[in-house]
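Heads up, the thing below is written out as structure tokens.
With one protein chain held back, the other chains of the complex are shown just where they sit.
Order of writing sets the labels: A, B and C. Residues in every chain begin at 1.
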Amino acid sequence: MTQISVIGSGAEHEERAEAVGRLLAERGAVVVCGGHGEVMAAAARGAKSAGGTTIGILPGESKSAANPWIDHVIVTGIGHARNLAVVASGDAVIAVGGRWGTLAEIGFARALGRYVVILEPGWELEDVPRADTPEQAVELALSRARAGA
Amino acid sequence: MTQISVIGSGAEHEERAEAVGRLLAERGAVVVCGGHGEVMAAAARGAKSAGGTTIGILPGESKSAANPWIDHVIVTGIGHARNLAVVASGDAVIAVGGRWGTLAEIGFARALGRYVVILEPGWELEDVPRADTPEQAVELALSRARAGA
Amino acid sequence: MTQISVIGSGAEHEERAEAVGRLLAERGAVVVCGGHGEVMAAAARGAKSAGGTTIGILPGESKSAANPWIDHVIVTGIGHARNLAVVASGDAVIAVGGRWGTLAEIGFARALGRYVVILEPGWELEDVPRADTPEQAVELALSRARAGA
Partner (left out) sequence: MTQISVIGSGAEHEERAEAVGRLLAERGAVVVCGGHGEVMAAAARGAKSAGGTTIGILPGESKSAANPWIDHVIVTGIGHARNLAVVASGDAVIAVGGRWGTLAEIGFARALGRYVVILEPGWELEDVPRADTPEQAVELALSRARAGA
């Protein structure tokens, strides 16, 4: 099954993240995220609205911190280091907004050779492709994921 | 959804592990394991034979190491430290055989307050309950998991 | 430089842990521990009383949790998973008391091929050697560490 990681944060990006999650689910991809709120919750909510499957990879030691749209909760207990697992578990990664934690995730994703696309607006980083719309971001991520990145 | 972690290793324990996986799936629990071979593969195979859902939490950096019965692959990239995530992601834990990595998992599970049951034969540890059969192990794990451990 | 990890917990074991730390420092070994209290603090205190060097590997995200006898503080941010780093950083491991976290550390140490000796009293585990006195534990650990375990 194709797994796409959706990363990011910021309440102002929730609408775009929800569209990303919905489009991924409509095209049969499982949505992987960090399991918490804002962009993570919106992506999962979008996926569930289209009948998709969601995985949340939490930093803490308890399932209870997962947002209500997570089907399968991974409790890592490793704090911020769970960011590595979030991007490593995706066949490709879509970044929606986000600050320092998202920067760490983009760095890890590329260190591992995962394809990353940044949905406008977001971090400006050389050698990381960008998409103007959720549709374009999903199209890029899925085409690269299914090509084996 | 109730998630039960099945841990352990040793080819001689595969039959018991497969029974554990099947019984868990028949009773509606998702099977979480380390995603590799022997006990981990057998538990996942058993769960799939009963139409269940399986999650494999890998130590390495690539999905390709997952056994073929894993539905959702978590790629952690953190080596043996993924043992923490394997047991933390279970509402309860069943140990089937196993050596040093399993000992680490039992230690972590109990440090986090997760219920652990050891299916005979296996590590002998004071204060860790034991079960004689897969049926008994599954019954104990599910009753404790659903009681909030 | 030879590094020996001292693991364990329990206030009733502090005197033995302090002796272990002192003896290791007298013989030129650096003491590695988890950086917190009880056995970890006692081992570090013992090492400093003999002019030794100490390293504390913390689970949290701040140096401030280190006990006052730690020279070099490693802040991992990975919670219980730091137990892996504690034992992996030792050329050999001495266990003094301890409960579930110590069990996880012994499991990891042996999974990585590190020599472990349990100072009486402590976990009873098949295939893990035991020592009756701090002197004997230190002698065993150093002889195995310097032989390349």
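Side notes on the structure shown:
To be clear about the criterion, a contact is a pair of C-beta atoms (placed from the backbone, for glycine too) under 8 Å apart; a residue touches a chain by one contact, two chains touch by 3 or more.
Nothing here was measured: the structure is a model prediction, and the numbers come from that model.
The chain not shown here is touched by just one of A:Ile57, A:Val75 or A:Ala104, and that residue is A:Ala104. Here one chain is not drawn; of B:Ala81, B:Ala111 or B:Leu140, the residue touching it is B:Ala81.
Of the candidate positions C:Ile4, C:Leu84 or C:Ile106, contact with the hidden chain is made by C:Leu84. The omitted chain makes contact with just one of the residues C:Leu24, C:Ile74 or C:Val117: C:Ile74.
The missing chain lies against subunit A, touching residues 78-81, 83-84, 99-108, 110-112, 125. Touch with the hidden chain on the side of subunit C covers residues 1, 3, 30, 53, 55, 57, 61, 63, 71-78, 81, 84-85, 88-89, 91, 108, 112. Although one chain is not drawn, its touching partners on subunit B can still be listed: residues 61, 77-81.
Note that in this section only the chains that are shown with their structure count from here on.
Distances from each chain's CA mean to the overall CA mean are smallest for chain B.
Per-chain Cα centroids separate subunit A from subunit B by 27 Å.
Separation between the centroids of subunit A and subunit C, computed from CA atoms only, is 39 Å. Multi-chain contact residues of subunit C (touching two or more other chains) are listed as 78-81.
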